[in-house]
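Starting off with a structure, shown below.
Only one protein chain is missing; all other protein chains are in place.
Order of writing sets the chain letters: A, B, C and D. Residues in each chain are counted from 1.
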Amino acid sequence: MTVTYSRCVADAGLGTFSRLLLRWKGSIYKLLYRELILFTVLYCFFSWLYRFVLNEQQKRQFENLSMYCDRYAELIPVSFVLGFYVTLVVSRWWGQFESVPWPDRLAALVGAHVRGVDESALLTRRTLMRYANLSGALIYRSVSTAVYKRFPTMEHLVQAGLMTQEELRHLEDLPSPHNKFWVPCMWFVNLALRARTEGRINNDVALTAILAELNSLRTKCMKLYGYDWISLPLVYTQVVTVAVYSFFLACLIGRQFLDPAQGYPGHDQDFYLPVFTLLQFFFYVGWLKVAEQLINPFGEDDDDFETNWLVDRNLQVSLLSVDEMYDSLPVVERDKYWN
Amino acid sequence: MTVTYSRCVADAGLGTFSRLLLRWKGSIYKLLYRELILFTVLYCFFSWLYRFVLNEQQKRQFENLSMYCDRYAELIPVSFVLGFYVTLVVSRWWGQFESVPWPDRLAALVGAHVRGVDESALLTRRTLMRYANLSGALIYRSVSTAVYKRFPTMEHLVQAGLMTQEELRHLEDLPSPHNKFWVPCMWFVNLALRARTEGRINNDVALTAILAELNSLRTKCMKLYGYDWISLPLVYTQVVTVAVYSFFLACLIGRQFLDPAQGYPGHDQDFYLPVFTLLQFFFYVGWLKVAEQLINPFGEDDDDFETNWLVDRNLQVSLLSVDEMYDSLPVVERDKYWN
Amino acid sequence: MTVTYSRCVADAGLGTFSRLLLRWKGSIYKLLYRELILFTVLYCFFSWLYRFVLNEQQKRQFENLSMYCDRYAELIPVSFVLGFYVTLVVSRWWGQFESVPWPDRLAALVGAHVRGVDESALLTRRTLMRYANLSGALIYRSVSTAVYKRFPTMEHLVQAGLMTQEELRHLEDLPSPHNKFWVPCMWFVNLALRARTEGRINNDVALTAILAELNSLRTKCMKLYGYDWISLPLVYTQVVTVAVYSFFLACLIGRQFLDPAQGYPGHDQDFYLPVFTLLQFFFYVGWLKVAEQLINPFGEDDDDFETNWLVDRNLQVSLLSVDEMYDSLPVVERDKYWN
Amino acid sequence: MTVTYSRCVADAGLGTFSRLLLRWKGSIYKLLYRELILFTVLYCFFSWLYRFVLNEQQKRQFENLSMYCDRYAELIPVSFVLGFYVTLVVSRWWGQFESVPWPDRLAALVGAHVRGVDESALLTRRTLMRYANLSGALIYRSVSTAVYKRFPTMEHLVQAGLMTQEELRHLEDLPSPHNKFWVPCMWFVNLALRARTEGRINNDVALTAILAELNSLRTKCMKLYGYDWISLPLVYTQVVTVAVYSFFLACLIGRQFLDPAQGYPGHDQDFYLPVFTLLQFFFYVGWLKVAEQLINPFGEDDDDFETNWLVDRNLQVSLLSVDEMYDSLPVVERDKYWN
Partner (left out) sequence: MTVTYSRCVADAGLGTFSRLLLRWKGSIYKLLYRELILFTVLYCFFSWLYRFVLNEQQKRQFENLSMYCDRYAELIPVSFVLGFYVTLVVSRWWGQFESVPWPDRLAALVGAHVRGVDESALLTRRTLMRYANLSGALIYRSVSTAVYKRFPTMEHLVQAGLMTQEELRHLEDLPSPHNKFWVPCMWFVNLALRARTEGRINNDVALTAILAELNSLRTKCMKLYGYDWISLPLVYTQVVTVAVYSFFLACLIGRQFLDPAQGYPGHDQDFYLPVFTLLQFFFYVGWLKVAEQLINPFGEDDDDFETNWLVDRNLQVSLLSVDEMYDSLPVVERDKYWN
């Protein structure tokens, strides 16, 4: 359910980005409103405490505490660490998108080089592409919660037409505790070799090209697996989270409006709600939310990659490419600029 | 209508960049003047309100509010978040330019390996290149508003000579809901295979090289598609926009010149127009405009990629390469440095 | 023992990252608690000294010193240098992960192109893959302390089944003082050539593809070796460390709560424990810990790459690929979408 | 006339970089002295105005204005935007250097695969390399002012021996409005194909390798063309320039030494020349100069790439490689370590 807004911002006009502020789906408001409400409630609680519960002497102490918090909260370099951290998360996020395996290139080669219009040839082409898609689906199951929900067991993959019962049995019989996404790749290799032996693939250059393409698909699968396995170090995420959270804990007390009658510098007016602290909250926690949303783009956030759509699209396009489209060509005629 | 100014800045002299300040087309002034006028008008409105409408007590409250806004507006780290965000947008922008598919390399291979001077060979070469261009045009239609306006329906592509009626019918008959830019690629593959069978392409290495080149073109198309599909997360854009806008909303009040007679620190002179706030506006909103303009470089901004020009140039150059230029060679003679 | 937490952060909800704060394994608390205790103890020592040991005049001097430290500690741009340094370390860390050699691609090619079901062919395939794994293991021994502990001598590699006694003898007989991880690669080359001569590999394109794949594996090994050999310049690490440490040495004195009775600005309340300085410590030293942990990801930290697991997984998967999986294929049958 | 100083900084000793401060060619002084003089003169003009021309009341106003400028000039985040902008320019600059086409690799392949020692074979080899160089020269003419000055018309390319009259005529006859740098590439392709047909290139793998190499040369040419065509968005450059210039306009007034007798804070001493403002000018405008110089490295700045040298070097080396060096080999004898 990726949120695409490229079209709205094609041309830079008066406040182009302002149009984006009114969206709800995938928006910062949707992600943030709970935290914002929580923060406001807590702020009001402390405000109520200070104004109505504490006695005079406790008020003085609270005021001291508040000014102390205000002064030292500035020491936490939230914007600095968020800038570097979010940049890192964004680059990993795009790296993950670029590792998404698309079988289109492979389909072109299989459609080109595995010749024949009999059923057996067709079966070979379709099965080859199904194996490539199956390998991707196995990886998605292990990295994407959305795909995992759709295919909670391997049986579901069979029902979805990505594999057959026979293949499932083979897969489960293989004695290995490790992720088996590479097994369909080996089936692909074996089937391609059989096609070469039977002459459906009629030269070694083509076979090598197909295997190279399969291998680059496999590399992408392994990259996805790597991104999932090697998260950003927990330590870094914790440091950033603690920085942001402790900053706003300090703000809960430090940004209270103190009694103007006491004449503390910078406290000569009581506005009840600290608009700018809320803005700051909106801003910093929003920035952190960017990281929370992008750190694993294979979930079910509004802005995550639509892996289930990918599974369907890739299967359909690859089967179309090697079946209906095989050797199909519109009449080749002179184009308009033929002189 | 890309704005190219490389030539003006070839040599660094006295104020090289100052020459660029006087341009209008693609300039910051053109992009920004509306926002700047709006901001100035709003500022003057508040100024007028403060000076002529409010009574004395309201003035004191306004002054308090103004100083509060001024102090806390500084808390919003606009420059920080803009720096990181714009850097990100710029790197995506260049990534998109590098994904633009140029069929030149493919034309060289088709011109080299698809042999024959009869009409059928010529037809094959021209059609192959037309397919490659058509694939690019289909992608452009889906990512570029400029190209979409030029070819609002597929029929327009036929009229422009990029495809034939027959091909359009084939394309529409294909039962798939997904973007069909890959279909001409499959036609290319099938036509290349036919050329191989007929012996026009006389060896398998050449065929594989051609298909590899086609696949790398296709990969570029998919990258463009990916950039369009997976926008920068909406959340990030919203956070940045809210930061910049709320900063200047606070400035509207916080940067008013307060009555010098009240003796507020830093308010001992009344200059009526806050030059530096306008400069800051110019500067920060200008920086945001860079992002607004680059986030989708396939629109019709002054500085967007000229995709329509690309469509024409690529079609012409590829047809020239495989038609007029086929086997055409000036007389090979001794060069000037011969022994 | 990599700490994987992708699954916990798949969806961004209310305080997604807050869930991560309660982990212990691989956490910042586990890494930092000793330093934090040390710092607190030292702080309390100075506090005790100031409050109970010093006489009045010494107290005044201490107060002067304290305020001096506080003012100038701010001059050390800790966050700046940490931001750049950690970004550098993180990019090297990921570069190292991307250089980890996975023999999967090679296994696919060996399984495809080295034909034959007799024992000799099987032996060739298994040995080829064993050589590739051995080469990786030799590199791991030299870059990873975890692997080194598992294989303290070459004899252990023999016992683990990665090499034979005969091979060890050959390896040790080779007169070269340099790291010999490349020797099994040359054996691989020689064995592949023998397989080509004997016709098990039946064409030159396949042989070249296999050798190219081996070479890219070898390149990854050399990259790991390079990362290990060329550390980040010691100077940079020292500068960063000195900056952080000296900042907190200054804080030990500069952040003491001074006697409120003396009326120093900003010292009107005594909270005994400087919560914000501890937070700052947690934060800056935690950031440094990220660097300490990532600078060599082949150690035994909670978050380091599991090289020993890699050695086992790679050996098993490559042997499976070329042995059990050789020419093994489930029955090819019509898939669900067969029209 | 690139300024190379690697050798001076090979070893880090006492003030290694200080040695570089005394250079004039390509130095910051040479680039900046005019701006610095201009700024100083303007500063002195305002200083003279304030001290000798204005009456007392005007002086007070000037002082107010000056302090206003001083306070608000700080609001412009010059260093921030310069840091990000210059980093961007530097990365494009290096990207441009990496896109410079070197025909060495192609020369090696042409020298290897186009066999024969008769004049016709030699002619083929030389002409092939001349075409590759011509293609580069055509691109340089369109991106580099230095090369354009050397070859203002195509006729000059003929005179320089890069093309023949006949080729010029062919080039001009081709009906296309677009840059024709790709035409010699097509001639190369056609000549290579002829060589293949005539048997001078005796296998298809070699031919494909040569064409692939040519295509990667061509890609580099197109990258240079792209860098030239798609400048950094004008908007960004203008924003940065306006930021720097307006900052120093504000400094002209804001950094004046005000009459110490008036007792303004921070104005208790009159040093006449604001050394630190000049340093700041030197520093910020110098940083901007880095961008001005690198934004188009194909001009005639001291530090620009020596494109004319490249044209000559590449032509000579490629002709040498395929002519004198063809099949030339010193006697192959036992090396020193032969045992």
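Methods note: contacts are C-beta pairs under 8 Å (C-beta built on N, C-alpha and C of every residue); 3 or more make two chains touch, one makes a residue touch a chain.
On a predicted model such as this, the values are computed, not experimentally measured, just so you know.
A.B. asks: Can you list the shown chains that the absent chain is in touch with?
C.D. replies: Answer for the hidden chain's contacts among shown chains: C, D.
A.B. asks: Which residue from D:E56, D:D118, D:D173 or D:D327 sits in contact with the chain not drawn here?
C.D. replies: Residue touching the absent chain, from the options given: D:D327.
A.B. asks: Touch as defined at the start, partner being the missing chain; which of C:V3, C:V114 or C:V205 qualifies?
C.D. replies: Residue touching the absent chain, from the options given: C:V205.
A.B. asks: Which of C:Y5, C:F298 or C:Y326 sits in contact with the chain that's absent?
C.D. replies: Of the candidates C:Y5, C:F298 or C:Y326, C:F298 is in touch with the missing chain.
A.B. asks: List the residues of chain D that touch the chain left out of this view.
C.D. replies: 2-7, 9-18, 20-21, 23, 26-28, 31, 79-80, 83, 86-87, 90, 97-98, 102, 104-105, 108-109, 111-112, 115, 203, 205-206, 209, 213, 266, 268-269, 271, 276-277, 279-280, 282-283, 286-287, 289-290, 293-294, 303, 305, 313, 316-317, 320-321, 324-338
A.B. asks: Hey, which chain C residues sit against the chain that's not shown?
C.D. replies: 31, 34-35, 38, 61, 64-65, 68-69, 71-73, 75-77, 80-81, 83-84, 87-88, 123-124, 126-127, 130, 143, 145, 160-161, 164, 166-167, 169-170, 174, 176, 178, 182-183, 185-187, 189-194, 204-205, 207-208, 211-212, 214-215, 218-219, 222, 226, 228-231, 233-243, 245-246, 250, 288-289, 291-293, 295-296, 298-301, 315, 319
The rule we apply is simple: only the chains that are shown with their structure count from here on.
A.B. asks: Return the chains common to the contact lists of chain B and chain C.
C.D. replies: A
A.B. asks: Examine where the copies chain A and chain C touch and state whether the two sides share over half of their residue numbers (same) or under half (different).
C.D. replies: different
A.B. asks: Find the geometric centre of each of chain A and chain C from their Cα atoms only, then give the gap between the two centres in Å, rounded to an integer.
C.D. replies: 24
A.B. asks: State, to the nearest whole Å, the distance from the C-alpha centre of chain A to the C-alpha centre of chain D.
C.D. replies: 39
A.B. asks: If I count partner chains per residue in chain D, which residues reach a count of at least 2?
C.D. replies: none
A.B. asks: Which of line, ring, star, complete or other matches the graph of chains that touch?
C.D. replies: Here the contact pattern is a line, an open path with two ends.
A.B. asks: Give the pairs of chains that touch; include all such pairs.
C.D. replies: A-B, A-C, B-D
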